[in-house]
Every structure is written in C-alpha cells, then in structure tokens.
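Below you'll find the structure I mean.
For this depiction, one protein chain was excluded, whereas all remaining protein chains were kept in their positions.
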Amino acid sequence: MKTTKLLFSVFFIISLSSFSFCSPKYTGNSKTVSAIELKNFRALDFPYDKGESGLLTWENTSDIMDAEFTVYVSTLSDNSGWIKVTSFKSGESTAEKINLPFWSFEKDKKIYAVPLEFNNILSSEIKEPLSYYAKVEVLKSGKKYETSVLSSRIEGNWFRADRLNNLLFFLVVSAVFFIAVSHAKKKGLFIRRIAGLDAIDEAIGRATEMGKPIFYVPGIGAMSQISTIASTFVLGEVSKKVAQYDSYIKVPHYDPIVMTVSKEIVKQAYTEAERPDSYKEDINVFISSDQFSYAANVDGMISREKPAACFYIGYFMAESLLLAEVGASTGAIQIAGTDVDHQLPFFFTACDYTLIGEELYAAGAYLSREPMLVSALKVQDFGKLIFMVSVTIFSILLLIGDKLNWDGLSQILTDLLKVY
Amino acid sequence: MKLFKKQIPLAIVFVFGLVTLASYYVPHRTSEEYLDVMNSWENIVSAFGFFLGLISLFYAHYNKIKRKVDGWGYSLFVYIGFLLMVIPAVYSNGKQINPDASITWLGWAYRYIYNPLQATMFSILAFYIISTAYRSFRIKSLQAFVLFVAAFILILGRIPVGQMIWDQLFGFTKVTTGQAIDWVIGVPSTAGKRGIMIGVAIGAIVTSLKIIFGIERQYMGKD
Amino acid sequence: MKEIMHKLLKIDRRYLFVLLTLSILIPIIKPLGLPNKSISKDVQNLYNFIDNLPAGSTIICSLDYDPSTAPELHPQATAIVKHAFKKNIKVIVVTFIPGSTGLIDELFEKIPQQYGKKYGEDYVIFPYMANIVAVLTQMNSNIYSIYDKDKDGKDLKSMPIMKGINNYKNISGIVNITGTAILDIWVAYVGDKFGVPVLGGVTAISQVGYGPYLQKGQIKGLLGGMKGAAEYETLINEPGKGTSGIDALNVAHLLVLALIIMSNLILVIFK
Partner (left out) sequence: MSEGMIIFGAWVAAALTLFLFSFLYKDNPFFKVAEHLFIGAGMGWYFQTVYYKIMVPKILEPLNSGTGFEIAMVIIPSILGLSLITQFIPKISWISRYGFTFLMGYSAGMAIPVGLATDFMNQVLGTIEPFANFFSLSGFEMFNALIIAIGTVCVLFYFFFSVEHKGVGKKVSNIGIYFLMVYFGASFGNTVMARFSLLYGRFDTLVNYSSAKYLYATSWIAAGLTLFFVAEKLVKTLTKAESAE
C-alpha cells in the first residue's frame, strides 16, 4: 500500500510540474493595420504534434461577446492566397474544447483556440518547419472587421506530453515488473492456495478407491503458451499423487513437444513419490496433431476405459465441448482449467470443478514456484490492485465532486486516465 | 560465435522494442518515418513467416507418407488440396473475377472447394452443442443456475418466437427481450469480462517486457 | 421408470443430431415467417452513426471473415454496405485475413449495380495485407505508402474516390466485420490511439466479450451474429439472409432450452 501511495504522489507531482515546461511557445509577432484588435491575439505552433498544425488564440472580451469569427490562413508572405479555415460564433471553439489534458494545456473557457490543421487545409503533406500567416474576420452587429495578419511557424515536437499519464503507468508497471522478477527467483513471494487444487486430491482419492484410471488431457496448446506451461506443472502434481496412491494415469497428447516435456515431468513425479518402478512409458501417448481426430480419439478412449476422473487442463478450443460431454456421460469426476474465455461455460456446466482463467496460471505458479510464472502473476496482481484502489478512490472523489459541483475535480481525475 | 548467436539477436529485440515503444510518445516526423520503414519491413518479414507453417505442414505429411504410418494415404490429400488452389491461381494469375465479372478458375476453386470445406468444418460444432446441452449441462449449484439464467435469456430472446413467449410471460414488466439482453451483456457481463480483461492485458504487457529485456527467449529456440 | 429415465439421459448422441438437423432443415424448406421485432441498442447506434454521416464522406470497411463465419457475418456486411450506398457514403474495403478475399468479391458482385455505384468512384477494394498492426499504424500518416495499388494492381492515387484521402483524418469511421480478434486491434491501434470512431460486426460468440469496450464508448456500435444482421436488415428495411436465418433458428433455439431443462428435471425428479 505504501508504495502505491508513493507512486501516486510521484505521478501527481510530475504531472503538475509538467505544466511549466509543456506550455506552448509564443513565436508570433503582430503588426497593427486593422480595424479591430483582439486581446492577446497570437499565432502559435500546435503543441505535441508531428508538425502539421498551428494554433490561433485570443481572449474573449466584452466587445466581442456576440460576434462571429472567420479564420483565414495563408502560406504566402505577400498577403494573398487566403484560405478560409472555419467560422464560428462567440462561445464556441474555446481552449476548453481542445482535446489535451490539463497538465499540458490551459483549458480556459475565456480563451478562443482554433487549431489549424494544415495537412487538411492544404490537403497535402506538410514538410515542417512551415511558416504561415493568419487573420481573423470578425462579424459584429452586422459589420465586418479584420485583425492584423500574424505569422508563425509550425514545427515537429519531440514529446507527446498529453501521453504523459500513459508513460507514467508504463514506468510504474516496469518498476514493479523488475522488482517481481528479481524477487521471484528468491522464492519469497506469497501466492494463496487455489481451492481447485484440493479438488484434485479428492478426485485422485476416489479413482484409487474405484480402481479405475485417471485421464489427464493437456489440451491443444503449444509448449510456449502459458496455459500449457501451467498445465504441465499441474500434471506434475497430479502424477505425484497418482504415484503415491498407486493409481493409474493416462495422458493423451496433441503436440509432440508437449509430450516430450510431459514425459520428463511424470517420470520426475514418480521418482519424487519414490515409486520410479511404477512409471511406464505408455502413460503419455501421442494421439494426433489434428484437432478433430484428437478429440474423437480421446473421446473413444474415455468411453471405452470409463475413467474415474478426467482432468482437462491447458489450452482448449472447440474440443472442450466434445471431451467434457463424454466424460460427464461416463460419470467421471471432472476437473477443468483453461484461459480460453469462451470455452469456460462448457467446462463449467459439465465439470465438477473449473479453474477459471488466471486461476490456472496461479495454480501452476503455486505448485512450481517457477520464476517466470510467479513474477507475471505478481505484476498482474499489482495491476489489479491499482485498478481496485483507483476505481474506489476515484469513484468516491468523483461522487463528492459531482455532489458539490466541482467541475474542475472531475476534469482533473478523468484527464489523468484519459487516452490521448 | 556467441556474439552472433545470442548477443546480437538479443540486442536487436531490445533496440527495436524500445525504439518502437518510444515512438508512441514521440510525435516528431523522425519517429513517424522510423515507423514507416518498420511497418513496411514488418509486412515483408511476416509474409515470409507464412512459409514456416507451410514447410512444417508439408514436412510432417511427407514424413507420414515416407514412413507409411497408419492412414498415410490421407496425407496425399493435403498435397492435392494445396494444388487444387495453387494451380488455378497460377492459371488465373491470382485473380478471382474476370473483367467481364464472371469468376475465374481460382474463383471457382474458392467457391466450390475452399468455401464449403471451411464452412462445414466449423458448423459441425452445432451438433455437439445440442448434445452438450442435453447430456452435460448440469445445474448443480447456485452459480451454475445463474449461468443458466443468463444463457436462457440470451437463447430465448434472440429468436422471434422467444420474443413472443417472453412478452406472454413477462409482458407485465414492460421489459422487452432486447432490453433484457442489452442489460445482461451491458452491465453484469461487462463487469465479469472487464475483470478478466485487465489481468490478461497486464499479462500481455509483462510478456512484452520480458521479450524486450531478453528474459523470455523461448521463441529463439535452443542453442 | 427411474431406469428408463436414466437411460434416456445417456441416449446415443446421434439421435440428438437427427433432432437438430430436422429442427433447422424443416424451417428452411417451410419458413415460419415471423417478424424480427426487437432492435438492440448497439445495433441502433451503428445504424444511427452511418445514417448521420453526411453524403460524400468516406468510411473504411475492414471485412475480415472467411467462410467459417460467413453465415453470420456476410449478411452483416451486406446490410452495412447497402446502407452506406443508400446514403451516398464512399466505402474503402480492406482485409487482413486471406480467406476473405473471395467473399468480398461475392459481396460486391451485385450490390453496387443495384445502387448505381461504380468501382473507383464510390467504392474501392484494397488488397489483402499480412500484418495488421503495421498497416493500421501506417495508415495514420499516409495510406499510399502501404496501399499504392488496389486489389487488381491498379494505381490507387489516381482513382476519384481517393481524392483528398491521405490518412485517418479524412476518414469518418471504421466498420470492422470480423470473426477474429481484429476488432480489438482496430480499437487499440486506431480508435484509442488516433481517435477514429470504430464500429463493429462480430460473431455472436465474441459479441458478449465486447461489453467493456461498448460501455466505455471505445466501440460506437456493434452487430452481434445473425441476429445483429437481422436487426440491421429491419432498420434499413431490406430483409435478407439475416432475417431468414434467424427465422430458421426459432425451433433449434427452443430445442436447446427444452433439452437443458428436460435433462435437469429428470435428474431432480428421478434422483
């Protein structure tokens, strides 16, 4: 908790301090030749872009309360080639409407701010630095006035200050990531026991009583998938228990590489259970690398051998349907686990216990203490913590802000999370 | 040799990873030009990546035929299927439609071979849904009951007959099936999915970080 | 009695297959002809979005589905393209999965003539591209550096439809119809990153998972499965394969519910 608070305050401080160095530079110079003068009328470079847009700003004053503005730009220096950009009534197109967060742009309702997107205005690609000229025509109580011509240059910028929040999140996540990676190797991180693991013991116990085999189906994932990795660790645990109880296990495979790895793991488990002589080479069998034949063959095996328990743990696609159904109809205890969202409903209704999504990773990490799994799980937990804490705090603040009509507060809070 | 086998590849992943990452925060033209080049390279490299799948498939079935394993004859049909697409493609120069809007040989192969095969392969699952529904959809806990209720609303509400039945049964509530479904998908199920999504998203970020910093190297294969 | 019932529970699944076949086949031959009434919020939003676009604006249709999901998605694409043509909206078609090109050709075989639309002026089809993330990112700066030619190798820049189109700033919206996770990529790499409105049409399977994006407004409207297509057809008043399809599913849907309820009742009553 302490670290979270600390990180948040760092976030705020950096965000606020970025006000100072991120505010737009004023490069315009005005010459007075016109019938109207707008207060603080400026031509600028639009901040934080690749160099395609300019920005025109002026302050709202009492004498232009009910006026209509038309903005013209030109890239020629001899007061010709004017192109109309936009026209709007007073009160529209203020700085408030510019889609930039509070820390990078002063969103003042009293300032007019007109972005000049030159690639659209000229409908061609812009090669910066580009000099441009701009003027505003003011229509006030039926009369037309014109401002002086301003000039400015647009340039490419080097930092998207509006994405500062994203960058900060990234830095925080990376920091946590490195802490987790370095600690994971020391085996000092706590993971709670997953309830589903107790169900495993129960299932194996029952299989032993009944004297029937146990099926462990590792799915159709490749060895690089996290769910398959987690599955092999669960397999290790299961086969250890099987060896201890002197029961019988069968592991049908889809991927030859997963099979090679599984063989090692099961052998190891039998050794650890001090029953290396019970280990047989035909525990792991290769079925087929073809989704449907694999499912059909495993189905056949299950309905012939009528196992007491079936495990479906790993990466599953459509075959989840075919497998879990047959298992259920033979009356086996079924335990499933996968991270494929849309297969989970089928497992959940047909199996006695289901490890949902990350629970599978957690089970793998809990059993193996493998740094790669543990560190990922820890960073994920941290992300969830940030989510839970920020949703709670921000919601309460927003509610207070809404009740007391503090528009500024909700603006600041939403800006902090907004994607630009 | 270790330099070429290990260190340079790891440096490549690190440099390209970080620079591409940074380009998100740098709006300047230089960053965009970098991405331009990378995007077109990526496009070409990943096109070659396709051949990996092709070669390993061909190799696997070639082996089956060579070793005359059980059912090796079927493997021949993998090659036949391949040629059934590629020969018309060469003949029609990769075009499916003639200038006069009639279909070419390639168009024919797509419409009458590729299309029915692919479409049917996935429609077979409909049959397993029905037998799952009957033989293994068990409402054995309150949780499973909640699952069933949500499923019930969606299955019933999608069809015109269901809408009529719903109006008969629940018409007094003035809630239509459409509104009920919108609520189920838009509120409680959104909360459920969002919870799953965040864990997955951070998991993906962690994996990406591991790749950039060379902690995860499984994709590189063994030494 | 108990034994018969339990035997009934373990009935050979091939009998169930026959039941399903009949429940879908018969309505195809003899349609029930029930009208589709309800319109979901997300479908209405998509319809409104396209309906409110000014004539002459351009949308990108990313059609990324292959025959395996075509019965659901092809009617969606057809309905949306028809609607766009009715409103005189220009359509740029892109695709990122290889299996879709044949279906795209089928789609544009007849519809443009019905609405008097010409290739190159009112719609254009870009070639298939392998790497979606790279292409989507690239289109933000300059479409032509990745797509210089159309699917038949004709020069794109000289086509009338491409006049004034350089990057996403000239595109009013993106409609992605897909049976894959490509919609997520559009949302992340274009919608959120560059601020272009993204709309979608997806299979019913993935529809539910898009709840969070819809709630946040990262996706502005969504068609889900055949029902979504049927609803859109109702909105544009052009009944097609979606409407007739959902009609044919009436019996099958009831069958599923009946089977679930029946088997669970048997278990409860004859424990």
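By written order: A, B and C. Residues from 1 in each chain.
One rule holds in what follows: contacts are C-beta pairs under 8 Å (C-beta built on N, C-alpha and C of every residue); 3 or more make two chains touch, one makes a residue touch a chain.
Computed from a prediction, not measured in an experiment: that's the story for all the values here.
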Inset, instruction - Could you tell me which shown chains are touched by the chain that is not displayed? - result: A, B, C
Inset, instruction - Pick out which of B:T30, B:N63 or B:T120 touches the chain that's been left out of the picture. - result: B:T120
Inset, instruction - Check each of A:K144, A:K306 or A:K418 against the chain that is not shown and name the one that touches it. - result: A:K418
Inset, instruction - Identify the residues of chain C touching the omitted chain, counting contacts across the whole complex. - result: 14, 17, 20-21, 24-25, 28-29, 68-72, 98-99, 101, 127-130, 133-134, 137, 148-149, 151, 153, 184, 187-189, 192-193, 203-205, 207-209, 211-212, 215-218, 224-227, 241, 245, 248-249, 252-253, 256
Legend entry - Interface residues of chain B (partner: the chain not displayed): 4-5, 8-10, 12-25, 37-38, 40-57, 59, 71, 74-86, 89, 93-94, 102-127, 129, 133, 143-144, 146-155, 158, 183-202, 204-205, 207-209, 211-212, 219-221, 223
Legend entry - Those residues of chain A which, in the complete complex, touch the missing chain: 163, 165-167, 169-170, 173, 190-192, 194, 290, 292-293, 296, 341-342, 344-346, 348-349, 356-359, 362, 365-366, 377-378, 380-381, 383-385, 387-388, 390-392, 394-395, 398-399, 401-403, 410, 413-414, 417-419
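Everything below uses one rule, namely that only the chains that are shown with their structure count from here on.
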Inset, instruction - Return the chain pair with more inter-chain C-beta contacts, choosing between A-B and B-C. - result: B-C
Inset, instruction - Please report how many Å separate the Cα centroid of chain A from that of chain C, as a whole number. - result: 25
Legend entry - Whole-Å separation of chain centres (CA-atom averages), chain A against chain B: 19
Inset, instruction - Would you please write down the residue numbers of chain B that are in contact with two or more other chains? - result: 32, 121-122, 129, 131, 135, 137-139, 148, 193
Inset, instruction - Hunt down the residues of chain C that sit against at least two other chains at once, touch-wise. - result: 10, 13, 142, 209
Legend entry - Footprint of chain B on chain C - complex, ascending: 9-11, 13, 16-17, 19-20, 32, 34-42, 66-71, 99, 101-102, 105-106, 109, 129-131, 133-135, 137-138, 141-142, 145-146, 152, 207-209, 211-212, 214-215, 225, 227, 246-247, 249-250, 252-257, 259-260, 262-264, 267
Inset, instruction - Would you tell me which residues of chain A are touching chain C in their complex? - result: 99, 117, 119-120, 123-125, 325, 329, 341-342, 419
Inset, instruction - Mind listing the chain C positions that touch chain A in their complex? - result: 10, 13, 142, 164, 166-167, 169-170, 192-193, 195, 205-206, 209
